[in-house]
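What follows is a single structure, written as structure tokens, with notes after it.
For this view, one protein chain was removed and the others were kept in their places.
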Amino acid sequence: MPVMRDDVVAWLERCAAVLEENRDYLTQLDAAIGDADHGANMDRGFKAFMAKLPSVADKDIGTILKTLGMTLVATVGGAGGPLYGTFFLQMGVKTANKLMLTPEDWAEALEAGINGVIARGQARPGDKTMVDALLPALEAFKEAIRNSDSFGKALQRMAEAAEQGMKATIPMVARKGRASYLGERSAGHQDPGATSSYLILKAAADTWGHVT
Amino acid sequence: MPVMRDDVVAWLERCAAVLEENRDYLTQLDAAIGDADHGANMDRGFKAFMAKLPSVADKDIGTILKTLGMTLVATVGGAGGPLYGTFFLQMGVKTANKLMLTPEDWAEALEAGINGVIARGQARPGDKTMVDALLPALEAFKEAIRNSDSFGKALQRMAEAAEQGMKATIPMVARKGRASYLGERSAGHQDPGATSSYLILKAAADTWGHVT
Amino acid sequence: MKKLINDPMNVVPEALEGMAKAHPDLIKVHFNPNYVYRADAPRPGKVAVISGGGSGHEPMHVGFVGYGMLDAACPGAVFTSPTPDQMYEAAKTVHGGAGILMIVKNYAGDVMNFDMAADLLRGEGYQVESVLIADDVAVESSLYSQGRRGTGTTVLAEKILGAAAERGYDLQRLAALGRRVAENGRSMGMALTSCTVPHVGKPTFELGEDEMEIGIGIHGEPGRYREPLKKADEIVERLMEPILNDLPFKAGDRVICMVNSMGGTPLSELYIVYRKVAEICEKSGIQIVRNLVGAYITSLEMAGTSITLLRADDEMLELWDHPVKTPALRWGM
Partner (left out) sequence: MKKLINDPMNVVPEALEGMAKAHPDLIKVHFNPNYVYRADAPRPGKVAVISGGGSGHEPMHVGFVGYGMLDAACPGAVFTSPTPDQMYEAAKTVHGGAGILMIVKNYAGDVMNFDMAADLLRGEGYQVESVLIADDVAVESSLYSQGRRGTGTTVLAEKILGAAAERGYDLQRLAALGRRVAENGRSMGMALTSCTVPHVGKPTFELGEDEMEIGIGIHGEPGRYREPLKKADEIVERLMEPILNDLPFKAGDRVICMVNSMGGTPLSELYIVYRKVAEICEKSGIQIVRNLVGAYITSLEMAGTSITLLRADDEMLELWDHPVKTPALRWGM
């Protein structure tokens, strides 16, 4: 069963709720190794999108994701705005005109989004950024599909890998982003961007859990 | 027995020591109802005088007290500088050329000093200032002498009255000085200037205790 | 105590040394006794305008020395009035043959020390006039009390009188103008935190997380009232009401408005305060024609603000606009 356009809408609604719930948590993570604004930034961006969603909820998936991307660019600010903006924009480009997503569609979209993040932010694995949650999640999804896992199961693998990747940032010394200014002191703290990435991908896995 | 010039020098040396010992205490009193500088101001002034004392210690009492007065004016600052400066200056004028003080000499000098404080500061009894320790002390000394008490006993009465006067400032609402800006909130706190006045007069009573 | 200082006992001379190094084109610093004076002093034929007070209020007064403002400023120990010898020697250094105008804030210590200096100067034949600033509405004015504190209007008076002196006002005319400025200014302040005097090492008073101090002075002393912390707009209303009612300011009045940081309050908060001050003035028909928003008369690192309104006439405004070139205030040159 594919993921339908309305499932995508449900996912993004869940993202907004999850990012609001985790606003203080993300703030706290970004206080330890940053400037304490990541929680507010993500919450603001997704709330702004929620206000726009009614006007695009009946469009194709690409339009919805592009709208999300542009909204995030215009409202999130900081490092997260351009990066998540590009992430969803590129996903939107890849899913233009689609009203449903097969596993392959999702893998391609996710890859396009992550490539956009990497192109814009120039982060590499191990730099202690959102890429450290996103890339393993993509790889795990693609491998699960290669292994003929169902869509739902592959999404679970994706979420698990995102969680592992997020946790793996804890001992890393940051080489990109604000945390990199702390040098060695950034080690021992989980990266906020990797955490919000995990939350977003987990929200997809949870929302689309009924998909087999 | 009169108070000799060297006894006056000993008194002022004791004042410097006592004001240094009580610096933090006076600071604390002036923090509660002022700007926390009275302790430092008095300590600074008397230390400056101690540096000058060797050059006048062999002069007449008037010269010594005038030097003290002028030194305090030049170093204490705040309200205390002009007031204590005038206090000792006027005492010095009254004791010009003297090498010893009879009880009457002391009473006249003290009265001249207090009148100087009142003329300059315009404080009245009950305004919660140094005058509330100084005036009762003067009255008690004069009464003791009228009652034919010895010099030493009269000095004790003076110190006791100064102490009572100092404590009597506690419930007063200040009408002069910085404490007056606090209005009712100044009540319940002992006035710093009354406290330093008490310490100065007590130092006289203690130093001259051997005088009968 | 966390401060960027060395020995707490040397804070004042070291800060003065730093000022001297930073602004040799504008000022010179004399030590023992301490005073800061214009690098181009004396200015022959001009009334010498001098002021002073405890240190800890920077930039007032030492930061206001230069063309168009103070000829000299005498800094005492922290929060301690300077001593007469400071004003005496400063006045003699900057005297230009046209007399001396002293701007004195109404505190027992400031008044007495400046009076004694004036006596010394007059005794030597100098013409001296004093202008007394007593603008703080937190305290009632009363014949038998110390009277009101001199606060924010001092800064405005120093600017206006400094310009008037540059314009050649004689001593009497300056003094009259000064009294008019003093009569038309009103201020009130509040604190979110206390401050720590260096040689004391701990805050002068303690405020809880939910408390604020209303009706503060500038020497770190406790204020008139301790109240629960409110939002900025309510605090501004709380301060503006007695300011407006006391003069009283009326519809049609033109004012110079100063929204001042007590030292630790950042600029964004001052603009939030100014926003409400402007709204209240607008509603009352009062026209803010000039303003200052920043740290001008502080209490070390105290967080808080004070508001000053000066009802200004054309003469005051023209003098306000006159060029000024000091470390802390500069326009027109």
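Each chain gets a letter, A, B and C, in the order it is written, and its residues are counted from 1.
In this section, a contact is a pair of C-beta atoms (placed from the backbone, for glycine too) under 8 Å apart; a residue touches a chain by one contact, two chains touch by 3 or more.
Note that the structure is predicted; figures quoted are calculated from it, not measured.
Of the chains on view, those touched by the hidden chain across the whole complex are A, C. Only one residue from C:42, C:63 or C:203 touches the chain missing from this view: C:63. For the chain left out of this panel, the touching residue among C:31, C:144 or C:271 is C:271. Among A:66, A:94, A:142 or A:176, only A:176 touches the chain that is left out of the view.
Checked against the full complex, the candidates A:34, A:62 or A:136 give a single residue touching the omitted chain, namely A:34.
By the touch definition given at the top, chain A reaches the unshown chain through residues 27, 31-37, 40-41, 44, 73-83, 120-121, 124, 175-178, 180-183, 185.
Counting the whole complex, the residues of chain C in touch with the unshown chain are 1-7, 11-12, 14-19, 21-22, 55-56, 58-59, 63, 192-193, 207, 209, 212, 229, 231-233, 235, 263-275, 278, 291, 293, 295, 298, 300-301, 303-305, 327-328, 330-333.
Keep in mind that, in the parts below, only the chains that are shown with their structure count from here on.
Computed centre separation for the pair chain B/chain C is 32 angstrom, with centres defined by C-alpha atoms. Between chain A and chain C, the centres computed from C-alpha atoms are 55 Å apart.
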